[in-house]
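Left out: one protein chain. Kept in place: all the others.
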Amino acid sequence: MVTAFEAMNAVGLVAFAIVGSLKAVEAEFDVLGVGVLGVLTALGGGATRDVLVGRVPAMLQSTADVSFALLGVALAVLLARRVGTTLLDHPAVVVPDAIGLAAFATTGALVGHEAGVSPFGVVVLATVTGVGGGLVSDLLLQRVPFVLADDFYATCAVAGSVAFWVVVAADQSTAVAAAACAGSTLGLRLLAIRGNWRLPTVRLSAES
Amino acid sequence: MVTAFEAMNAVGLVAFAIVGSLKAVEAEFDVLGVGVLGVLTALGGGATRDVLVGRVPAMLQSTADVSFALLGVALAVLLARRVGTTLLDHPAVVVPDAIGLAAFATTGALVGHEAGVSPFGVVVLATVTGVGGGLVSDLLLQRVPFVLADDFYATCAVAGSVAFWVVVAADQSTAVAAAACAGSTLGLRLLAIRGNWRLPTVRLSAES
Partner (left out) sequence: MVTAFEAMNAVGLVAFAIVGSLKAVEAEFDVLGVGVLGVLTALGGGATRDVLVGRVPAMLQSTADVSFALLGVALAVLLARRVGTTLLDHPAVVVPDAIGLAAFATTGALVGHEAGVSPFGVVVLATVTGVGGGLVSDLLLQRVPFVLADDFYATCAVAGSVAFWVVVAADQSTAVAAAACAGSTLGLRLLAIRGNWRLPTVRLSAES
């Protein structure tokens, strides 16, 4: 179980870094900016979660996660020169990115549960861990964050973390809850990609 | 005293959530984005303040504040479909929003005072608590934050928190200081709305 989860996490770090770096290449950032955006997309969500629960961010202390993020940046630069940024919609990027979303949401839910936060806090920390890095990167790129405007993405992390605390509330172990969170986040995201799902917007009154 | 203050706080949470949600509806965010912006506008300032003084944000632990914020989101969605977003300038939104600004600035000043920060720190924490949520929401909406560019809004929180520490420095109780902060923030904001006050901008030399 631990090994499968760690593999998902590593896949996610590389995929998130590729996504962030390619967006920065598209926006014509310089190589430092490309590196910063890649690393931030991969590690920013977890760092924000750690700050919220009063921990020093793991990325400042361990080096494994940083190495995966830097690997993603290097891959993105190589790929951008060969294939271009159309990769951003390619299954070879989108599926690992979904795996990362599931792994990160699950880590966030686990950290929240350990820190003794409320059910709402578990959802917030899972979602922040999953989408926080991409959201901050979009801000730096001066884009409206895609996770809030037009994609079925953060919703998967919200649903996964609700599954997490339903399982915990039913007196199951956190390992079962983590598997439920990762499975439902990943399954939902893959269905959303395949079906091109979008959440509805709020209809305004005709007069306004 | 406590009850009046708690009522002001609840009114503010609902009003801030309505404002944030309506802005997100205007920007055509999906329903998740509308919920996130509403909750963030209501709870983001307090969460930022808590992180700054080294606390786990209250919103991750208690559920009362979260409930008021979610109530505001629900009201905003209902109102948007019936009345539209012109509500944003309506007294039924603007006055409760002013009450919230006063309650939040006062909470920020009290937390800063307890944490033993400097007078400047009290002003920063009161202002961050009062306007931080709206400011982050404006960033996510890709708008120049209204509180910094063209409204007499954050200034009320600054003035209220200065009143707070003048009263504390005069050896009065923090309850008196809190009342002075809430009263002067609210009074100033209501006058500013009524008189359509704006701060001046800095005049540039004719040559530049």
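Order as written gives the chain letters A and B; numbering starts at 1 within each chain.
The criterion applied here is as follows: a residue touches a chain if its C-beta (ideal position, glycine included) is under 8 Å from a C-beta of that chain, and two chains touch if they have at least 3 such contacts.
Since this is a predicted model, take the numbers as computed values, not measurements.
Touching the chain that is not shown, out of B:Q61, B:Q142 or B:T174: B:Q142 (per the contact rule at the top). Residue in contact with the omitted chain (choice from A:V66, A:V95 or A:V166): A:V66. By the touch definition given at the top, chain B reaches the unshown chain through residues 51-54, 112, 115-118, 120-121, 124-125, 135, 139, 142-145, 147-150, 154-155, 158, 198-205, 207-208.
Residues of chain A that touch the chain left out of view are 24-25, 27-34, 36-37, 47, 51, 54-57, 59-63, 66, 77, 80-86, 139-142.
The rule is simple: only the chains that are shown with their structure count from here on.
Taking each chain's centre as the average of its CA atoms, chain A and chain B sit 29 Å apart.
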